[in-house]
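All protein chains but one are shown in place.
Take a look at chain A:
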Amino acid sequence: MESGVALADAERRLKAYVAALWGIDPPLRPLPQDGDPAAMRPRFDDALVRLPAVWPGMDLYRAALAHVGAHRMFSRPWPARGLKPLLILVVSLFEDARVEHLAMRRLPGLRRLWAPFHRTEPSASLMAADLMERMARALFDPAYRDGNAWVDKGQRLFFERPDRWDDPDFSLMLGGTLAGDLGKMRVQINARGHRVEPPYRDDNGGLWLHDTPPEPPRDVDDPLDAVRPDRIEAEQSDRRDGPPRSLPRPAPFAVADAAAMQPVARHPEWDHRIGLHRPDFVRVVECVPERRPMSDAPDDRRLTSRVHALIRHAVVARPERLRRQREGDRLDLDACIAAAVARCQGHAPDMQVYQRVRRRGRDLSALLLLDASQSTNDPAGDGTVLDLERRSADLLAGALDAAGDRFALAGFRSDGREAVQWLPVKRFGDAYDEAARGRLAGLDGRWSTRMGAAIRHAGSLLAGQPTLRRLLLLVTDGEPSDIDCPDPRHLVEDARKAVQELAGRGIDVVCVALGGDPGTHHHIFGRRNVLAVDRVERLPGLLPAIYAKLTG
């Protein structure tokens, strides 16, 4: 156990590995830790791949994922109803071999990955488990010679017909034949306690459709759960897709006083079913967040200085050539020529003949808009998603303020169409001072995400900015939803329309997605305007980099 690799440490590498190999990205989850880790086998279904939380080495994890990926590419689950456990075991054995050989046709290097795990040797044992393990090796390695009649027969039948490997029914046919033979040999088999060998292979659960699926291991007591935002995403996504199941709690406003909360605008909403705007459908109320002390989370000095340097560089390191200068570091050729011509003609030459390069400011306004809905209270890193949003926004805002880019900062959430809350933290004209930081700290997450209205309101603020480029940077962890919209498509289409309207006014909208369905985000913002952050914990470092890249 001590000398193993932990799934939590290797997860990102493994996800990238399986994505590179097969172009799929299933969420990886740890298996519940009960019993001997050496006896644990991977398990997969349509949605998840479960792996032991600790395993002896990276290669075992990689071999397991390459194998599961091969199933996902080449297998299709069979109905298990009415089949004998023995038949299921033998068919699975052939299916494992079949998909591995198909995978090795495409990626021959996988042989080197899997081969070291097939270590069993010929023996006289007639135990079913031993026979199966030797069959697994015989079907993997055509050069292996076992000597047992049953194993040899399976190997011969399998390698006789490589042209049939593309057909899943081939496994069913061979498995049926060989299971029959095994039955006649009266070999005792403990189907329920059977352990698949070699260890990288999954427990075959994903290959068979059971009428009542075997209870998936519940791992509520898994301590890692508390720090895994994406698992909540995958398993409770229904909460965000539709209207929230539980109505918002009647909690007190997080505002200083009632006067701070006033309606500021009404915006239309797009109804995709009738193809028309519903005029003045949504009311935006502005409520200035209550000032709170900024959290005393330790300042990461290195990150702060790196972000400042990055933004300063992006903001000021844009060279501009100034021509016809009285002094400068290079001659301005055109000015020299004009001066020489003037002198030849007997005129007094203009002696401003130098050019120099100046760093210039930018013609850009940016609005950073944070999702402050209930779902941002989900745990992430050391705190919540909203904590990370806040910390990232604070870092970016501090750097932008120091560098002098025009920007504003606000949050949004909604509680039905009459109460879309706009939470201004810093307006375009204001400084990013202690008061603004206090308001940022006062943002709290509640209610829903009526994205279209927030985008339109942000657009109306950006439209008034006198710069050439105007950018709305929206940070969200989910998809549009609100309590009064049972049709999830409605708000998605509305948000999409809002983005298009802003684009039509020359305002770029870019979404930084901390979760939610990528397809929905692509639909709303356009594929190239969505930047998915795979690890929410990395947001504080990434957000400024995203900003610098977008505007650089």
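By our rule, a residue touches a chain if its C-beta (ideal position, glycine included) is under 8 Å from a C-beta of that chain, and two chains touch if they have at least 3 such contacts; residues count from 1.
Going forward, contacts and distances are computed from a predicted model.
Only one of "Spore coat protein CotJB", "Phenylacetate-CoA oxygenase subunit PaaB", "Pyridoxal 5'-phosphate synthase subunit PdxT" or "CbbQ/NirQ/NorQ/GpvN family protein" fits the UniProt record of the hidden chain, and that name is "CbbQ/NirQ/NorQ/GpvN family protein". Within the whole complex, the absent chain has one touching residue among A:Ala38, A:Leu276, A:Ala309 or A:Cys336, and that is A:Cys336. Contact with the omitted chain, checked across A:Arg81, A:Arg273, A:Arg302 or A:Arg528, is made by A:Arg528.
Contact with the chain that does not appear here is found for just one residue of A:Leu7, A:Leu28, A:Leu51 or A:Ala66, A:Ala66. The residue from A:Gly82, A:Pro108 or A:Gly464 that touches the chain not shown here is A:Pro108. Within the entire complex, the positions of chain A that touch the omitted partner chain are 12-17, 19-23, 25, 62, 66, 106-110, 112-113, 318-319, 321, 333-334, 336-337, 340-341, 344, 364, 469, 471, 508, 510, 528-529, 531-532, 534, 549-552.
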